[in-house]
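Input: a single structure, listed below in structure tokens.
Missing here: one protein chain of the complex. Every other protein chain is in place.
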Amino acid sequence: MNEVPLTHILVLSTALFFIGMFGLFTRRNMITILMSVELILNSVNINFVAFNKYLFPEKLDGVFFVLFIIAIAAAEAALAIAIIINLYRNHQSIDVDDATEMKF
Amino acid sequence: MIALLLVLLPLITGVATFFLRKENAAKKLALLSSLATMVISILGLTLFNKTELLQFSADWLPGLGTKFDIRLDGMGQLLCLLTAISFPLIFISTWQRTYKNAHNFFALMLLAQAGLMGVFLAMDALVFYFFWELALIPVYFLCSMWGGEKRIAATFKFFIYTFAGSVLMLVALIYLQTQTVDHSFSINSFYQLEIKNDIQNWLFVLMFIAFAIKMPLFPFHTWQPDLYEQSPTSTTMVLSGIMVKMGLFGVIRWLLPTLPSASFAYGETTVAVLAVIGMLYASLLAMRQNDMKRLIAYSSIAHIGLMVIAIFAETQLAMQGVMIQLFSHGINIIGLWIIVEWIERKYGTTKFSELGGLAQKAPVMSILFVVIALANISLPLTNGFVGEFLMFSGIFTSKIFTYQIVITAAAGVCIILSAVYMLRMVQKIIYGNTSAITANATDIGFNEKFALSIIALLILAVGLFPQPILDLTQTTATQILNEANILHLLKK
Partner (left out) sequence: MNALIVTAVLGVMMMFSSIVLKRNSAIRMLAIVGLLFTFIANVLDSSGVHFFSINIKGMMHFDQFAYFFISISIFCTFIFFLLSAKEMERIGVNYSEYFALIFFILCGIILVASFTSLLILFLGIEIISIPLYILTGSDKKNLKSNEASLKYFLLGAFSTGIMLMGIALFYGSTGSFSVENSVVIAATTSPMLLIGILLLLFSMSFKVSAAPFHFWAPDVYDGAPTVFTSFMATIVKAAAFIAFIRLFSLAFTPLQDRWQLIVAVIIALTLFVGNITAVFQQSVKRMLAYSSIAQSGFMLMALLAFNTFSVEGILLYIVAYSISTMGIFSVLVKMKDSSLEEFNGFAKHQPVLAVALTVFLLSLAGIPLTAGFLSKFYMLKAVMHSGNFLWLIIFAVLMAAVSVYYYFRIIQVMFFKESDSNTIIVSTSFKWLLSALAIIIIVLGVYPQLLLQFLV
């Protein structure tokens, strides 16, 4: 069976990365924004694993890094949900456009 | 030792004065300290005039290539003497004026003195920059705390102007330091620099802007009349008598010898043209003024213009003339301000239109006023004449200028104009009929008499026997011209 080449995987991860970026800047719903952030982190994870597997298979550096990212991402998600809930209590909405207390 | 004392004494007494709560005590301490400084300065000229006593050097920030190096040379002696004489005169003549929070006022005055002394003494570029800024901060607070109605805006303008100029100078100094052989800020290393002409040119611009703002040279002068009008008079005396000399001093000591070819290149073209324009412009404006303060401010700009040209003429005569004039102009203008201060305190106005006929009411003041005004016009027998005559002949014989006749003629016109506006002021104020305000005038008190007599004495002394000052400044002038001239000789 033919192996999937590295470039395919990189294209996938790059696509995910930019989809995440796009979502982060265009979406107005905070939960969706949070999901976009997760998407970015996961695209990086794919990159790490792919690089490790294809280019440097002798050590597991990349895979370990992924574990750390997953842990941190979980912490960040928990925190984000807390912030969003707090905001919802004050605003009765989770639309970022409602949070406009400060202007330049 | 003398050099160190000249800086430390006002600094320490200045800091101490902050903690004196009684107005009288602060006043007395300030006067005492300034008198002591004067004594030290005079001792340095006479009794202890030995090289090892006149310098002080200590390690400071060796990693940056700087040393705390201060020394009194001829020009430094002269300007330190000016500073040392001025402060007691200022304190004595304004003795009667009361200030809110007087201890702060006198403390800041003493700190300003320390800063000025440091500028004139510094033989290391970074130390020079330090003191250059340090002299500014107390003056900023003095003017905006105790000045007139529009003081805050006027002072702020002045401060931003000078600060912007001096940071540009800082860039040039740092650049020069990286070019020196031993990576040091010492003045000797600076003098040994040989920098390419095109680089010299923009370094010159950076440094000259700082000095030009301080002098002030047209078109950087706009802060000056406002500030002189708004600040408390004793601060104005410091500003116009001593502080503007910092700019000229900086050009002589730090600019001309360090960047000789650029000074040559810009000397006649840009600088002299600006100075001539400034002189004529200021003289004409001075003729139109109706206020003593503004008139004196503009007359000061005109005088400074002539000194700038004389510096860049780069002849021995002109250089010595400038040094004498630095001293004389300082003394004369402080004398004028003392009179202005007295008139303002007595009558609450300095407008010609509201004054007049003081000759009958205040004869002593009038005589002294005329003497000082004549010195400012530089009539023979006064100190102004010695300096201006030397400068004129120096400019006229300058080998650097190609249009020295035009420049001398323009300067001559300015002298005539200065006679016109000074005499107009004298005439309006002390002759004519008394106005409603001056009808019940009395003569000046003992303090003013004392201060003004000393100034008049100095005016006549320097005017009649200029030789000691000429001897004092000769070596410095020669040395600076030697440093500045090397490249010219190579060129020809």
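Going in written order, the chains are labelled A and B, and every chain counts its residues from 1.
Everything below uses one rule, namely that a residue touches a chain if its C-beta (ideal position, glycine included) is under 8 Å from a C-beta of that chain, and two chains touch if they have at least 3 such contacts.
These numbers come from a predicted model, not from an experiment.
Using the touch definition from the top, which of B:L8, B:I137, B:L379 or B:I454 touches the missing chain?
Final answer for the missing-chain contact: B:I137.
From the list B:V39, B:A164 or B:I416, which touches the chain that is not on show?
Among B:V39, B:A164 or B:I416, only B:A164 touches the chain that is not shown.
Looking at A:V11, A:I31 or A:I83, which makes contact with the chain not pictured?
Here the residue in touch with the unshown chain is A:I83.
Provide the residue numbers of subunit A that touch the chain removed from this figure.
17, 20-21, 24, 30, 33, 37, 40-41, 43-44, 47-48, 51, 55-56, 61-62, 64-65, 68-69, 72, 75-76, 79-80, 83-84, 86-87, 90-91, 96, 99-102, 104
Name, in rising order, the residues on subunit B that touch the hidden chain in the full complex.
Contact residues on subunit B toward the absent chain are 60-61, 63-64, 129-130, 133-134, 137, 141, 144-145, 151-152, 156, 159-160, 163-164, 167-168, 170-171, 174-175, 177-178, 206.
Heads up, the rule we're going with is that only the chains that are shown with their structure count from here on.
How many angstrom lie between the CA centroids of subunit A and subunit B, rounded to a whole number?
Those two chain centres are 67 Å apart.
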